[in-house]
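Here the complex is missing a single protein chain, while all its other protein chains stay put.
Take a look at subunit A:
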């Protein structure tokens, strides 16, 4: 019926031409109606179409083409894209799920996923007036439509209280629960979806897969205080183990989820008021293996830059989502400051600060990765690259990775003796406020005077330990809040009763692994991508910026192979987590019976060399090693599935190492 109605108007325009045929001496306009427009056209000097008409015509054309293409797309058989891909790249390998099903693998152990930072969805349960109609809609994850529609409202709701680190009054934003929480981060951008689909092939379903979603903005202990997330996780694991015939669970944490689960293992065995009261053998009873994907066990240098100047890439992912948008001045001129204010209320970003200080990350003149050569760009000419590393020492200057922040390129390269440090720690912050317009944006920089900023810049070089002190200096309130929940040191004596406190539980260097000799710990991560490791900073001279420091992006080497790119020293890793952080614990600190691993839990390292997708059709690739894309890496999925189906470390081939992790670990001098 509606079709007929629709047709009528379309016939109208086709009638004018015939009229014109009857009266040919009229001017050549064919406007169907609107006399008002016709005399406007005359003034245009005989042009057939006015501007508006041309616009309409153009839109019409575009729409018609669009609909036509849409129609073709919908009419296209579902297997068509795959067919095209296969024609171009040759037959695709079977997804691991299909392959392993043919081998006869069956679902055996229940699987628990623990998402990392930023990948989990958050939804609104109670909001201010401006968030009307968003009840139980996603604020984080999904389409991020609200960022564009009401940016300030969005920032307000995503922020936490900057004193307590919990909900601000009148706002409740909660983690989405279930597998949907983190299967896709945004439409078409998978996180866990590929792994879930493959596991489903061998018989997994909702009853033996569980996504332990938590509010990743909170500190780990606060997720229990506010949402009882740890208790739910405990109860769910117990339930899954008992309903699956007593088969122990395989835990698959990703990124920050790794630290979260470390915290959980400690929490669950701790006695009741502060812990879960599961008793000393809870982990031994319920956990078969922990398969950490891209785990930042020892933190990431990126977190320092993120907190220092909101410039790290992943932590402030909001920036990456809409770079153009956020870098412009739509947020009343201070986009970056708003983002910074928001991320600084999130305690969880502080869980990712580098741990272990100079012992792990290197001092002024040494670092474990010494001698690493950056030839990430030229993967194919790998051999020549290696030669340069051996012979051409003069060509590639050794990089001082230990200097996580240095002011100026010269300082970053200078010999330690040449650097004059003026201690900033006691420096007066000064009263003269450099910028008055920043008042309404809450970052602690506006409490700091010019003297303070100067003191920081003059200290020149910061190692991992000093970087923490630096953050304490520039953001004392935030760090005071954060250090109640996290600790970044190395324990001298793990039996010291102070290590019973929750703040130490997520630091692998300050806790012991549970007593569970049959458990296995895997570290699975990508290598072969340049990963941020150290930064060159400069003072920000721009008058209308509220953040006084900035990455010195013009610090470059002419040399293609240099590790220094746009003010950032890169090292091997998965684009976010350096190899050292992801691998050290499993490669050395936990290997065999050590003081961190008293029961001698077996550890395995599985590295996946990054190979970028060959063409656009492959999407994000099936052999990627990047921090999030690795979740679609077929080799990694296969390893996880084999373990979930009952395999152990030796079944999947023990260690698989491409980087220099063992060599680097040797250089770290840590009492074990």
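Everything that follows uses one rule, which is that a residue touches a chain if its C-beta (ideal position, glycine included) is under 8 Å from a C-beta of that chain, and two chains touch if they have at least 3 such contacts; residues count from 1.
Heads up, the rule we're going with is that contacts and distances are computed from a predicted model.
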From "Lecithin:cholesterol acyltransferase family protein", "Succinate dehydrogenase [ubiquinone] cytochrome b small subunit", "Large ribosomal subunit protein mL64" or "tRNA-guanine(15) transglycosylase-like domain-containing protein", the UniProt protein name for the chain not displayed is "Lecithin:cholesterol acyltransferase family protein"
By the document's definition of touch, the residue of A:83, A:135 or A:148 touching the omitted chain is A:135
The one residue from A:231, A:500, A:515 or A:648 touching the chain left out of view is A:231
Hidden partner sits against subunit A at residues 2-3, 6-7, 9-10, 12-14, 16-17, 20-21, 24, 28, 30, 32, 48-49, 53, 55-61, 63-64, 67-68, 70-71, 78-79, 125-126, 135-136, 172, 174-175, 177-180, 183, 196-197, 200-201, 205-207, 227-228, 231-232, 235-236, 238-239, 242-243
